[in-house]
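Here the complex is missing a single protein chain, while all its other protein chains stay put.
Now for chain A:
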Amino acid sequence: MAGRGKLIAVIGDEDTCTGFLLGGIGELNKNRKPNFLVVEKDTNGETGPDSVLKMSNLKIKLSSNSLTEYIKYTYKDWARIRLKNVLDQIPFRNHLL
């Protein structure tokens, strides 16, 4: 990992995650934690994004507009993550929330 660039993470619906993974951003680290999160109806907004937002080797995270708003008000460490990482927004296909 030393000397390697940072990665891109994605939080979104299945199609969005599949598309960006086709682009080659997907990674399963040594603990088999992915750098993406497929949001479904039963995804927990408080702890679900933990696996993605707390990874240290991520530079940019992509999340849809409505998801970002949802995570903002439910995710417990939002303020700290918001300051630490770049969270960019992408369109959201399925309105699950």
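The rule is simple: contacts are C-beta pairs under 8 Å (C-beta built on N, C-alpha and C of every residue); 3 or more make two chains touch, one makes a residue touch a chain; residues count from 1.
Here is the rule we use: contacts and distances are computed from a predicted model.
One chain of this complex is left out of the view, and of "Vacuolar ATPase assembly protein VMA22", "Chloroplast stem-loop binding protein of 41 kDa a, chloroplastic", "Non-specific serine/threonine protein kinase" or "Component of the SF3b subcomplex of the U2 snRNP", the protein name its UniProt record gives is "Vacuolar ATPase assembly protein VMA22". Mapped onto chain A, the footprint of the missing chain covers residues 4-8, 14-28, 34-35, 38, 59-60, 62, 86-91, 93.
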